[in-house]
Structures are given as structure tokens and as C-alpha cells.
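Submitted below is the structure of interest, expressed as C-alpha cells.
Omission of a single protein chain aside, the complex is shown with its protein chains in their original locations.
Per-chain residue numbering starts at 1, and chain names A, B and C are given in the order in which the chains are listed.
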Amino acid sequence: MPYVIPDVVDVKQRKTDIGPPHYKNFLPPVIQKNYGDWKTHEILSPGLMVHIANSGDKIWTVRVASPRLLSTDTLRDIADIAEKYCGGYFRFTTRNNVEFLVSDESKVNPLLDELKAKKYMIGGIGSRVSNIVHTQGWIHCHSAAVDASALVKALMDEFADYFTTKETPNKVRFAVACCTNMCGAVHCSDIAFVGIHRKLPRIDHDNFKNLCELPTTMAACPTAAITPDPAKKSIKINAEKCMYCGNCFSVCPALPIADPENDGVAIVVGGKVGNLRKPPMFSKLAVAYLPNTPPRWPEVIKATRKIFDAYVAGAKKHERVGEWIERIGWEKFFAVTGLPFTFQHIDDWTYAFKTFRTTTQFKWTK
Amino acid sequence: MPYVIPDVVDVKQRKTDIGPPHYKNFLPPVIQKNYGDWKTHEILSPGLMVHIANSGDKIWTVRVASPRLLSTDTLRDIADIAEKYCGGYFRFTTRNNVEFLVSDESKVNPLLDELKAKKYMIGGIGSRVSNIVHTQGWIHCHSAAVDASALVKALMDEFADYFTTKETPNKVRFAVACCTNMCGAVHCSDIAFVGIHRKLPRIDHDNFKNLCELPTTMAACPTAAITPDPAKKSIKINAEKCMYCGNCFSVCPALPIADPENDGVAIVVGGKVGNLRKPPMFSKLAVAYLPNTPPRWPEVIKATRKIFDAYVAGAKKHERVGEWIERIGWEKFFAVTGLPFTFQHIDDWTYAFKTFRTTTQFKWTK
Amino acid sequence: MTKKYDTPLLDELEKGPFPSFVTEIKKAAAKNAMAADELGQLEKSFRDKVTYWKHGGIVGVRGYGGGVIGRYSQLADQFPGVAHFHTVRVNQPSGLFYNSETIRFICDLWDKYGSGLTNFHGSTGDMVLLGTVTDNLEPLATILSLNGFDLGGSGSAMRTPSCCLGPARCEWAMIDTLDITYDLTQEFQDELHRPQFPYKFKIKTVGCPVDCNASIARADLSIIGTWKGPIAIDQDKVKDYAKKGMNIQEEIVNFCPGKCITWDGNNLTINNSDCLHCMHCITKLAGALKPTPPFGATLLIGAKAPFVIGATLSWVIVPFMEMKPPYQEIKDLIRNMWDWWNEYGKNRERIGELIIRRGMREFLEVCGLEPTPEMVREPRNDPFWFWTEEDLEKKPWEEYLK
Partner (left out) sequence: MTKKYDTPLLDELEKGPFPSFVTEIKKAAAKNAMAADELGQLEKSFRDKVTYWKHGGIVGVRGYGGGVIGRYSQLADQFPGVAHFHTVRVNQPSGLFYNSETIRFICDLWDKYGSGLTNFHGSTGDMVLLGTVTDNLEPLATILSLNGFDLGGSGSAMRTPSCCLGPARCEWAMIDTLDITYDLTQEFQDELHRPQFPYKFKIKTVGCPVDCNASIARADLSIIGTWKGPIAIDQDKVKDYAKKGMNIQEEIVNFCPGKCITWDGNNLTINNSDCLHCMHCITKLAGALKPTPPFGATLLIGAKAPFVIGATLSWVIVPFMEMKPPYQEIKDLIRNMWDWWNEYGKNRERIGELIIRRGMREFLEVCGLEPTPEMVREPRNDPFWFWTEEDLEKKPWEEYLK
């Protein structure tokens, strides 16, 4: 397809509702030929796999990490590499990795060599750490309680070996959300990080009436802590009910909640989305708060190490973090990680009762 | 202890707060001697077991069914039998059986003979049907939607063999509650029966203000369907929210809900209270409604047969009904019992979401 | 002497092997006019498929706020014998043990002052004397007390505590359920007899996790015996079971929820640190396996039937407490939770409902209990929770991330 960027743009010409280009335009010929007719695949190394069609045709995939935030320079570099080794064909994974799709076996090793030379981080296939799903953070979001890209960078540097070489009992899916709005699937990841606030929103009474709708603001509160303040043409917040989620700020700019000294990071663990073995599970609270310590959040990294190392040491092959914890029990999880169990861990919201231990079944840990 | 019933009673003499008599008064000597020092026990037949102390002492227990509702005549007969064979010692179980406590082995068989001769129903020990925990029903309760004793009688007649001789994979605990107030542990029984209403309470506006408290009546509603009707000094009921539970009638006699043609019986299954193997479980809805058909409720008996027989045929040894269902899955439960799955089976209350199947894991049944 | 009714529907229920409640009523009816009218009204209920009892009115005994449930017929004209038909709850002996002399006393008393009909026992555990008139209540209670008996609980009070038979006839009892029940009943006589709570409060004590008194399903406070030591194994007896045909792998090993048992055909091995204390192996291999000390109780809170927020099972609040007389620790704990419940509980709000409404933290803090993972199946999943001002000042990670 010859792409055109005219110097003079006649915006009235524009058609709407054409939808995305058809995906067939972007499939390598070997995929077009064997579409829906694959037989099996093999993981040849942490960053290389081959898919074999029933026809005998093969396609090799080389995966490299990406920070998701990409400059056009880097995108062009990827395009150049793809052109050189892949007939121009490549794709992204849902976890923001880049995959080069090689139809000619002889080009696999040269591709790997060039990627290594250019310091691309190759890996992420199979039972190991893959790239991190995350949100925008301070780069581009108005409600971020923590930066996301920096946390991702610090985590992936720390666990780089588990992307490029080492194995884990099963895949370990990290995720980072910069606030409790949780764009992305943080609520169902093996080990995930969510930015939290710990203080009440500050009500800007003067601006409330100009910037916010009362019913929308009240409805945004998960605990009905917001009530009208008719005298001020504003609202009141019941401090006893507020859980600092910041959803009121999402709909009403007159309720800023960010607080550099008290915002921070919570760690949740044991979620999964696949239906493999056990049904999908939510992540559960492991660490209620660690402080915001840019640029590399060392406390978060240390706490993650405790969880990650305990999982690697204790899980059976094929167990995801949540399956491992379910087998050993949460009392053992807190014992083997050395993380403290606090009042914050005990649910007190809608489904709280369903999380209470209505049995004498537990293990002694002390 | 010499008991006294004076002809003339001086009620001013009465002491309060003396509490119950001490239990030691009622323990046979062999129990007093070996209290807390038992070694093991054996079930010798469905109605007979022996407990063996570390001292070598033994005590035999013979269990017979009771309808719980006992006349003084029958109580005296039990007392006579106990005196003849047990030194007067006997007890009741928490499921309303009578247990004769025999310290002298030579008296076991004569006791059994006399009980048989007197048509006592002997059994209920071990993996079988035990007696039924139940409520008062029409005999003595103002809110009963169904009779309880009659249902118990019809059920125990139907499954009598499983009390006296046959075995089930594990104990089968029936329970009957005559309304959703559920005095007794119907919510955690293998197969249980609960009386339900299906129509709105009828508001007696004239009497409401004399008989009922507004806040109490409103607070009694699990779905907040009751609101004040200030004009009538009474209340209104939101028909869309009312689930016919009858709790408003429990606190307010001006809200009668009984309706002979629409009241009936629901069957719930799979509950358990013990911590054996799996944690305790709630009973879940199996049949949303069967009609009130005194004196023997044949529809209820037939539906119970379907559940009971499927359990006996399908469960592994030691599996309770709930464990069996959990293993085969609810879709298979409805398939093997032939009971229909209806809108009523899908929860729509507080914890509804937690009961939804958030996985693709299920078995094909058709 | 007594009136006779045609009871074709009820007569049907005299057939069949299970003892008939109809026969019981007829026995009483033969000599008691109340019982006779009970039979008549019941037949009418069976015909009309509806109950004919009124909402209970308030009746009672001097000095007591409960123990008697008022009951009146809607059809007093037609069945005058049940115009009044009150229930008297009598506090049962721990473990439901009796002797002939005692039961005859109860019968004599009830033939004199009541309908001759009883329940052995009511759901909560009391002896239930079914059907008397208001005037008989005072003499009845007086004679009970003269002979060492007392009323049970009703209304918004501590209800009559009950228990399994525990050490009296069970090798698995890890706490003295009978003594605990007797002791707590005596300790809290005032709370039992004079309703002073937002709603009812039930205490049920069982000797082990088998829970033969359904405490986890029915008690506001469940006291369940447990153990911390390893399970002692008599390997010869295990082998006996195998020889007698038990498939140890299938019946024992595969059912273990902690997956901590192995069996090689000769030896049973238990990894006690993964044991969930479910009792399955112990009960199925009776005499071969045995829990060992330390013994104590797990305390759980909050079970109730569906009204108002839905049925609840009790949940763990104390993983392990020693249970030795005079049981001071649990008595203090009970008083603490009652104080809080009395202060914050709404009318007809069970303590479990209050905890769910106000959160476990507040409950644990008033009880002086530390949060522990044994209290939850799993920690919360949604990222919304509370912080106190004091929480914000603490930096616990400086300790645990050292």
C-alpha cells in the first residue's frame, strides 16, 4: 500500500467510519497460506520459537522487550530490522513485546545477532517473566499516584535474568497501575503494583460548582461517603467512610487527592486470567503500602524480591503464583515471605464476608 | 436427687439464676471414671456402638429415632427402659435421637430386643441417614409456611432403610425449616427443606399503627422494599423488591404473608458444618418450589428421591452431598438429577457476583 | 375428659416406620385437653394449608426477661384448649445427659402444669415444654428452681449455651466442652435471663473440628477444640485397617485437604506442618491416629440464619486459645465484644452483622486481638482500604525489608 502524507490537507475530504485496515494486509505470506492450519510449536530458546503448520511450513518468532513508550526513531529501527530479516513483517504482543516474524530459517541467527548487537533484550517466551503491562503514570496521566514506566523499568532490570534466561515454575505476570482506576488487568496478575492515596481529597469549594456535577460526583464514591453541602454549593466527605480511592477526583477536578508524602504503592499478588488448571483469580493484597521513592522505588523492589524468590523456591512446576499460594495457604504465604499481615489485609467492603475464614482449617506457622 | 413437686407452691421462695444442674449428675459411673480418657470406638451395627477407654472400660450406646415432639408417656417409657438396662442413664443427640448408655455388655442384646419389640426405630450411627433437625411448623409456630413434623415423618418413612440398615457414601443430614427464618441449621445440611412464600404480604393498614413499629419493620426487610406511607400511618411495599421472605411479618403482625395456594417448599442441597476434608459449606438451591400437599408432600419426596439416589449412585465413599456436587459440577448435578435449572437458581442478592461462573471451566452435559 | 376430633389427614402420619409425632400428640390428648385441641387445630391446618397461631405476645416469669415464649391460637373459640399455648425453655444439662429419675420429674411436672407435650430438644438445645397457660408459669418456674433447674434464654439475650458430648464419650475431644458450657452458663446468668443485647447471642462449644453441634453454622461465638502437636500414628493399627480392606490411598491420602499424607503400603507419613486439622484421617482411622497436645480452641464469630443480611458461617477471630478453668481469657473477650456490640449494634442486629457493617479492624481492636492471616480465606482484592492517622506515621517496611 503506498502511504501518502500530502503537504496540503483538505480536511473536508475525510471519510469517517472506515474502520481499521484489514489484518490480512499485515500477515506474512506463510501465515496467509497456513492461516488456521497450525499443527504445533516449539520454544527453541527464551526469545525464539517456531510454529509448524500442518503443511510443514514454519515460521520463527523472535521476541524482544519494549518499554511500550516508543519514539519514532525506535519504531523506524524496528521497521528496518523487520525489513532486513522478515520481509517487513512484525507484530506486538498484548504485553507490549515486539515479535519479529521470520519466514526464512537462515535469517534467524543473523537477526538474533543484530538484535544482540543493538542491545535489544531478547526473551520472554515460556515459563518466565514477560514484559509488564502498565499504565501511563506521571508521563501522561492526571490521576497517577505513582509513576508506572519507572516502576516497570526498575522491576524489569531487577528480574532481567528471568526474561532472558532463567525459568520460573510458570509464567510470572507483573502489572503496574498508577492509581486505583487500574487501566489494564492489574487485578488479575501474578504480582502487581498499584498507586494509592492515603489521605482525604481536599475539597476546593470555590471551584466545585463550576467544574463538577453533584450527582456524578456522589455516584463516583464506592462507599457513599460524599453528600451535598448545599450552603457551599459543594459537597462534604465523610472521613470515616472515605477509602481514598480517588474516583471522585476522576469525575471532579475540584477534589485533588494527590499527596507526595502519603501516596505510594501497594502490592497485590496471585491473580491470573487464563482458565488453565484453576479458574481465573483476582490478585489479593500482599503489601498495603510502600513509599514513593523515585527514581527506582527500592522498597518496592525489595518486597517484590521476597515474594518472587519465595514463589520460585516453593512452587511446583506449572503453578502460577496464585496457585502456589492457594496450595500452601495465605498464613504460610505471609510466613515464608516475611511480610506482615495488617488490618488493611482484611476486607471490609461489599464482599468482605466471603473472604472471612469460616472454617478451622489452617496451618500452624508459629 | 429426690425431686419434689409440692402441692402448694410458694412462688416467693423461688431462687433465680441458679443455672442448669451440673452435668456430672447425669453421667454413668463408667463415664465419670473415664471422662476425657477415651481411646477409640467401634460401630457394631447401625444402632449400636461401643466406646473403649484407655483403662479398658467400655460403654455401649444404642441409638433410636425420636420425632423430637414427645409426650410424657413416651418420655416415661424411655426412662423405664433406661432404668431396666442402663442404670437409668440415657441422653439425646443434637439431632434428637435417644441414646441408651449401657455399661453392662450383657444388657445390650436384651435392650435391643425390647426396643425392637416396642417398635423403636434403631439405627442412625455411621454413614447413613440420621434423624432430621427441624422446626415447629404448624404445630406451634405463627410464621410456618409449611408443616415441619409431617415433612420429617414423610421423609424418614421414605428413607427409613437408610437409617436402620443401608449405608450411604457418607452421612446424609436432612433438615427442615418451616419458613425462611430457618431456626436450625438448614443452611448447612446435605438435603434440606424450607417453607417459602411467593406473594406479597398483605398490609393491614388499620392495624399497622397499633401493632407495629415503623423503623423495626423497615429494618427487617433484607431488600429495603418497605417505605413509610405517612398518609395511612402505615407502610408501602415495593413489589419489585419484595422477595416474600416474611421477615417483616416476624416483627409486624399486620403484614400477614401466608397464602395456602402459593406457599410451598424449596429444596436446598450440599451444605455441611464439619471441617472434615472441605471447609463448611452452605446449602444451595436445588428446587425453587414444590407445592404444599399435606399430609405427606409426595412431590417433595419424589424430588428428594432423585437427589438422594443420584448421590448414592455417583458419590465416592466419604463424599458428602456437597463434596460430590462440587466434584461433578452443578451442571452435572442438574443433568443427573433431572431437576430443571431456573431463573430462581441464579443469585441476585448481595453476594450474587461471587456465585457467577467467571471461567470457561464447565462440563458439557448436552 | 378430653375432646375428640376427626383427624383423617393426621392419621395418615401414624403409618410408616418412623415414630409418629401424631401418635405422640394423641397420647397426650388422651388425658390433656390442651393437647387434644392442639390435635384438632393441627388437623385444620393440614386441611387449610396454613398455620393458625398468632404472633406471640409477651408473657414471662417474675425476675426473668425471657425463657418463656407466648403463643396464642387464632382459633381460640374453636379450640379453647390452645387459646394459650406457651413454650417454656428449660436449660438442659451439658451434653444432653439425663437419668430416669430426672426425666420422670419433668414429666410429672409437665403433666400437672402443661400439655404433656415436649421437645427433646429445641434447636438451641433447651428442653422445650410445649403448651401451657399464663397462670401456670410462676408455679412451674418455682418448682423447677426448687429442684435445681432454671429457665433457658430467649429474646435479645445470651441464649442457652450448648455443646457436643466432648470428653464424656469421645476420644477426640480436645477441650472440656461440658465444663466450658456449664461454666459460661453460670458466669453469664444475668445475660442469659435478662435480655439486654441488640439481639440474640449464641455460644456453642465442640471438642474438635468435626463440630457435632453445628457451632460453625449456628453460634455467634463458636468454640472449637483443636490441637497444635503432631498427629500420633500407630502404624500397626493403620496396617490393620488396610488388611481389613480399606484403600488407604483413596480413602485417606486422596481426601487430605493439605495433601500432607503419604502411604507406601506399610507406613503412613504425615507432614504435620501442612496439616489443616480437618480430622478426616483421624476419624476414618479411629484408634490408629491421634491428635497430640498442645490442645486448645479456635474461636470463631458470627454464624446466623439468613435474616437480614443472608446466612453467615462463623469466621476465625482467635486461631488458638488455651481453654483451662477458670476460662478467664475467653470471659474477658466475651465481655469486651458484648460492650462494643451493646454500644454500636442496632436493634435486631447480630454481632456478626455489626462486624460486617463496621469492619473487622474495629472489632479486633476493641477485643485487643491482632490481625492474623488465619482470619481470612484470602486478603482483600479491591485496592480500597482505610488508614488511621497513627498508621500513616509508622514505617513498618524499615523493619521487615531490612
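Criterion: contacts are C-beta pairs under 8 Å (C-beta built on N, C-alpha and C of every residue); 3 or more make two chains touch, one makes a residue touch a chain.
These numbers come from a predicted model, not from an experiment.
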item	value
Contact with the hidden chain (one of B:M182, B:C212, B:I235 or B:L276)	B:M182
Option from B:F159, B:F208, B:F249 or B:F282 whose C-beta touches the chain left out	B:F282
Missing-chain contacts mapped onto subunit C	306, 310-311, 381-384
Interface with the undisplayed chain - residues on subunit A	1, 3-6, 9-11, 13-23, 25-27, 31, 35-42, 51, 59, 61, 65-76, 78-80, 82-83, 88-94, 96, 98, 101, 120-121, 133, 135, 137-144, 147, 149-150, 152-154, 156-157, 160, 163-164, 180-188, 215-216, 219-222, 245, 247, 250-251, 253, 258, 260-261, 263, 271, 273-278, 280, 282, 292, 294-296, 316-318, 349-351
Sites on subunit B contacted by the missing partner chain, in the whole complex	180, 182, 187, 194, 196, 198-199, 222-223, 243-245, 262, 266, 268, 270, 282-291, 299, 302-303, 306, 327-331, 333-334, 338-349, 352-364
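Quick note on the criterion: only the chains that are shown with their structure count from here on.
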item	value
Among all chain pairs, the one with the most C-beta contacts	B-C
Rounded Å distance, subunit A centre to subunit B centre (Cα mean)	50
Chain centre separation (subunit B, subunit C; CA means) in Å	13
Shared-contact residues (touching 2 or more other chains) in subunit B	275, 280, 350-351
Contacts with 2+ other chains: residues of subunit C	209, 216, 224, 257, 277-278, 313
